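I'd like to ask you about the structure that follows.
Only a single protein chain was left out; the remaining protein chains are all shown in position.
After this line comes chain A, so read on.
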């Protein structure tokens, strides 16, 4: 019955595309988490009245984040073609999508990190300083644990956005479900392929959101 509903779906190809989408999402989410966190913490610590208060670094980093956050993703992919080529020697394939995905998502996540860190009670940071904590201790033992629920819900939002980005990246030849839906589904007028790809993407998003929400609630002891 399933095959009757989706007569044109090549399940091997579909599974391959799903794997590619998951691969791109997981890797880019992972790198975005680390990079975005680092940039977000830098933005936070260099802002006025903070430990590393530094107007120049703060404004510069903030502007870079804003610029990359504002470029539409599809344009960013095209702009990054020379960079990707330089980095990987090719602009095709799953790996080739990663630089654009990460550079597109990390500044977005950095902003969410900044918002999360600003929510931390200033008194707690002051308390840690009054105990003689080093800045690295404050980062690892105060800033990150105290904002963890917000950091996790932020990365969930980012991961869901990244699933969408992978589909767009697929159109320029990165593979994955977006690519499959576009090439096999749209260009060959096989609506069932497009529909199946959509259903799987939706499933991925739902599962990501569920896991994200679950972990966020688990870590929140407030």
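The working rule: a residue touches a chain if its C-beta (ideal position, glycine included) is under 8 Å from a C-beta of that chain, and two chains touch if they have at least 3 such contacts; residues count from 1.
Just so we're on the same page, contacts and distances are computed from a predicted model.
**Q** Hey, which one's the missing chain according to UniProt: "MrpA C-terminal/MbhD domain-containing protein", "Gluconate 2-dehydrogenase subunit 3 family protein", "Methionine ABC transporter ATP-binding protein" or "peptidoglycan glycosyltransferase"?
**A** Going by UniProt, the chain not displayed is called "Methionine ABC transporter ATP-binding protein".
**Q** Touching the left-out chain: which of A:34, A:53 or A:127?
**A** Only one listed residue reaches the unshown chain, and that is A:127.
**Q** In the whole complex, not just what's shown, which of A:148, A:183 or A:215 touches the removed chain?
**A** Result: among the candidates, A:148 touches the missing chain.
**Q** What residue numbers in chain A mark contact with the hidden partner chain?
**A** Touch with the absent chain occurs at residues 121, 123-124, 126-134, 137, 141-142, 145-146, 148, 219, 221-222.
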